[in-house]
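One chain of protein is taken out of this complex; the other chains stay put.
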Amino acid sequence: MKIKVINPNTTLEMTKGIEHAAKTAARPDTQIIAVSPEMGPVSIESYYDEYLSIPGVIEEIKKGEEEGVDAFVIACWGDPGLHAAREVTDKPVVGIAESSVYLASMLAARFSVVTVLPRIKTMLEELVDSYGASKKIANIRTTPMGVLDFERDPAAGMEMLRQEGKRAVKEDDAEAILLGCAGMAEFADSLEKELGVPVIDGVVAGVKFAESIVDLGKKTSKLKTYKYPEKKEFKGTLENFGQSQASIK
Amino acid sequence: MKIKVINPNTTLEMTKGIEHAAKTAARPDTQIIAVSPEMGPVSIESYYDEYLSIPGVIEEIKKGEEEGVDAFVIACWGDPGLHAAREVTDKPVVGIAESSVYLASMLAARFSVVTVLPRIKTMLEELVDSYGASKKIANIRTTPMGVLDFERDPAAGMEMLRQEGKRAVKEDDAEAILLGCAGMAEFADSLEKELGVPVIDGVVAGVKFAESIVDLGKKTSKLKTYKYPEKKEFKGTLENFGQSQASIK
Amino acid sequence: MKIKVINPNTTLEMTKGIEHAAKTAARPDTQIIAVSPEMGPVSIESYYDEYLSIPGVIEEIKKGEEEGVDAFVIACWGDPGLHAAREVTDKPVVGIAESSVYLASMLAARFSVVTVLPRIKTMLEELVDSYGASKKIANIRTTPMGVLDFERDPAAGMEMLRQEGKRAVKEDDAEAILLGCAGMAEFADSLEKELGVPVIDGVVAGVKFAESIVDLGKKTSKLKTYKYPEKKEFKGTLENFGQSQASIK
Amino acid sequence: MKIKVINPNTTLEMTKGIEHAAKTAARPDTQIIAVSPEMGPVSIESYYDEYLSIPGVIEEIKKGEEEGVDAFVIACWGDPGLHAAREVTDKPVVGIAESSVYLASMLAARFSVVTVLPRIKTMLEELVDSYGASKKIANIRTTPMGVLDFERDPAAGMEMLRQEGKRAVKEDDAEAILLGCAGMAEFADSLEKELGVPVIDGVVAGVKFAESIVDLGKKTSKLKTYKYPEKKEFKGTLENFGQSQASIK
Amino acid sequence: MKIKVINPNTTLEMTKGIEHAAKTAARPDTQIIAVSPEMGPVSIESYYDEYLSIPGVIEEIKKGEEEGVDAFVIACWGDPGLHAAREVTDKPVVGIAESSVYLASMLAARFSVVTVLPRIKTMLEELVDSYGASKKIANIRTTPMGVLDFERDPAAGMEMLRQEGKRAVKEDDAEAILLGCAGMAEFADSLEKELGVPVIDGVVAGVKFAESIVDLGKKTSKLKTYKYPEKKEFKGTLENFGQSQASIK
Partner (left out) sequence: MKIKVINPNTTLEMTKGIEHAAKTAARPDTQIIAVSPEMGPVSIESYYDEYLSIPGVIEEIKKGEEEGVDAFVIACWGDPGLHAAREVTDKPVVGIAESSVYLASMLAARFSVVTVLPRIKTMLEELVDSYGASKKIANIRTTPMGVLDFERDPAAGMEMLRQEGKRAVKEDDAEAILLGCAGMAEFADSLEKELGVPVIDGVVAGVKFAESIVDLGKKTSKLKTYKYPEKKEFKGTLENFGQSQASIK
């Protein structure tokens, strides 16, 4: 099967890392297509970045339809555009935050997220709450490092995750750690060994769940919330997002 | 003071209606600037439409900064881009869904929303939940009419709102009705007379709350969640959204 | 318009302070009538005080009807008698705790309350929960000072608020501070400057929301929960609270 | 032991019925003192009535201290003044709504309340929510009959409860029925026989719980929330509520 | 009346302690039968232990039916098998965790549990949540001591409870302490004296609530959730649990 992994930011080095993680997790017979959108921010660290990454994500979903993709993974821990993506295609679309939360729920009773800048803490609180995990999340721990800081200085990133991970286990009653950024896959294994609890990278979780859903032949429900977008005109810079096909009523 | 009312969709006829409602509600000394973005969908009836309306909304917020605007109202009942808008400016930004919910909470114990197509019911459920109103909302009632259907055929729209409004009062224990679309302002007064309960249009509520916040000299907290976006590059079609100013740390 | 601001306690010095804050916030064309009830406690720091302040509050609401008042503000952070007040009149009635919570929700993602004695913490927790803000409230911080201690020794009060406010910002992830007592208005501006986050006094918030609701011509829903009290006899000391007019059925 | 059962309304006929129910439920060695306050409404059917019944309730609690009462039951399904009563005495105070909810939780998985006028539905929703029962309550069913209508025309009352009770069992998945008014004790047994599910009168539940707590020698926690009211002056009609004794700090 | 108190673990020394506590609390005319099941773990400190104690508990309930028992108390703070027990008999069955939570709710606004090993913290969190007390529970404090450690070394146990109890009062805003294990009854009185807040042992709470329910002549609702188990065959070691009587439909 073909799974398209979309890194919603436009930093190709990071996309390469995500691609590597996805391919490691994927089955031999699964083809991984990892991309960044043509437009959008080089990293996502605010509502501003997140919303402005969505048009690019949607374009990649639409292209995926033509590319014969079987499922999509949105590889940013804010799951930007997830619900819109489910409107644009009937192929399964999973977010890595969502996948991390459900996977962790099957492995541990309580868990903490370790992520980037403090400003996104509230964003993530509301995100995990929307996945029904507010009682299971022990804490959302932020660091002074931004998304690309982890790319630039992996050693410092590893040390930061180690520190916060240890505090999560010791202070939060966390029994698993969720890595709250798509660029942290490389740290998961060594952290897991050090901390002695499951350390979950969302990219690989998303790929496996996508494979599972495709194996089961399941598609997104098109009954109501995730129907195709209504047929309508778009204006200005985004006019090519206009919908010609009618929504299935 | 100057209040900029942004209709996130690109249908200027609808913007005119919103402008009219806003001016009726505004104080004599309040200048209302009502606009539609240059880019985006002609109506918002899905996650797809909502997310794709946000870049245009953000542009209008940024322009507003140069125009010396004192506060912003986002005039679509999904409050698209509200949190991002609060990052982009320190001037108050209020959404009309948010304003409707808080105003209704001061007038009635329980209330229902009457809005457009069934597909947005879940979107609105999660929105009002994020405003803490899940216990106060008796029901979210949808209609077979889309946003522009209410523009095209106001008589049919009024009849539809009358029917659902009556059912909300009779079947939902609703003690007030929230009109779940920015294009419904014109129906509020006659509906209120017919139904005998407060009928709340979000545009006028948003304008009054914006005036109030400006009068109080309050601005959006820039401490953490709503800090200015991080300084970074954007690529492709959206490159002009790149941030040169550093975020206030 | 005429807005009656009711300080539910019977300390007139405090009422003067509240009147001053209200007048500063009100528009030139708004007449502020600030009163204390004739009966009741000199300060409100328990359920006992709160409930026993309500008969006096209700008397002032009833008088307000004769005085041609357009809206009421209940100026104690427990919003004593708010729901009963909404039964007694169809004019809008807002509480300052309620107003503080909704205003803060439009300016900050998370906020803390700083208030008087520890014993009221649970009261306020349940109050803000009833306004749907339990997820938005980072903490409710109490002080060893009672309501009138802040009147008697403003310098000590300011220092106490400064300390707790700083801790709220540093330890609670609070992005705004709510002053949890009607007598704290005078401290708001200097605290806001020092803390660098919005500091919200409920009295001024309540006045602005009351003005807004009157401008919009909205009244309390009389359909069910807030119908006029049922016609009935009262006995003993409170006999004059007997209802002769029939409730609107 | 001495248990004082306070009917917060001033209708003595109703107090007699409550006394009868309480005595039937009490152990032989338990002395029941059933009273109505000297002041207040003849029935409680609104926030207005409820708040205005509280001063009278508190007076009866205070008198009870001198009468050597061991525990108190507040016999109105709104539990008026419960938290204040717990401040005024260290003897246990239980409400009949609270008692009904806890008793029902030990007998049935889901239950409905059947009560008086529609206007109190929201009051009761928030009350049972404060007791943690929002998930266990299947429905709160109201009737067109007021509190005293049940006194005046018991046959009509019984028929009304029968109808709503049957609907609760059939339509709400209710596995027990809570009688949402202190004046309904007389109907409990025959209703239980007819409906085939536990029908719970709060008065008898409250008396048994009060006996239990006294047997266990437990008293209300005076640490913080329920400390004695602060020492202070009261003015006007309610001046005799002034506190001379200092609160235990 | 006859109340059967079932200690779900098979440590008879502990059952004796529970029997002593139960008899101290019971009325003279109440006969206490305290037993351990014939099968199961010597202590309960995990989901494994809890689930495996349930068959033994159910056997004791069934025997109780023949013994003419009027009510049952399940004397382990996890309330193992409570819902199944309510299916097997129509006599009231109360759990000691459940009873502790409801009793505490009538005495204090917020409370903490002090219990055994850290591993059960999540179990208890979900248990108290199912009783609607998640907002009232300030904290669940665990100790390094197992259930039988408290039997073996009561002095060390008392010291541990003293320490955690003091921290609960000082750090958690706890206004009462719940002893989270059936073997802690002996410590309650001296702890209460030392801490100055209600200290609640579930065994005595359960006995009093059981007496109350029997006095009221109430039985478990057999309408739906707690109907008698369906008639069916059981295989293997547990074959004698097969149901011959048909469930009341």
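We just call them A, B, C, D and E in the order they show up, numbering each chain from 1.
Basically, contacts are C-beta pairs under 8 Å (C-beta built on N, C-alpha and C of every residue); 3 or more make two chains touch, one makes a residue touch a chain.
As the structure is a computational prediction, the values presented were derived from the model and not from experiment.
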Neighbouring displayed chains - absent chain, whole complex: A, B, D, E
From E:K2, E:R27, E:K63 or E:K224, residue that would touch the chain that is not displayed: E:K224
Of A:L52, A:V88, A:A108 or A:L178, the residue in touch with the unshown chain: A:A108
So that we can see where the missing chain sits, which residues of chain E does it touch? 10, 37-43, 45-52, 54-56, 58, 81, 83-84, 86-88, 117-119, 121-123, 126, 130, 146, 224-225, 227, 229-230, 232-239, 241-243, 247
Interface with the undisplayed chain - residues on chain A: 25, 27, 83, 92, 94, 98, 102-103, 105-110, 131-136, 169, 173, 175-176, 196-198, 200, 204-205, 208-209, 211-213, 215-216, 218-221, 223-226
Against the chain that's been left off, what residues of chain D make contact? List them. 109-110, 135, 173
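Note that in this section only the chains that are shown with their structure count from here on.
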Which chains, if any, touch chain C and chain E both? A, D
Pair from A-B, A-E or C-E with over half of its contact pairs in common with C-D: A-B
The C-alpha superposition of chain C onto chain D, two copies of one sequence, needs a rotation in degrees (nearest 5) of 180
Nearest whole angstrom, what separates the Cα centre of chain A from the Cα centre of chain C? 44
Any idea how many Å lie between the Cα centroids of chain B and chain E? 52
Can you list the residues of chain A that touch 2 or more other chains? 121-122
Should the pattern of chain-chain touching be classed as line, ring, star, complete or other? other
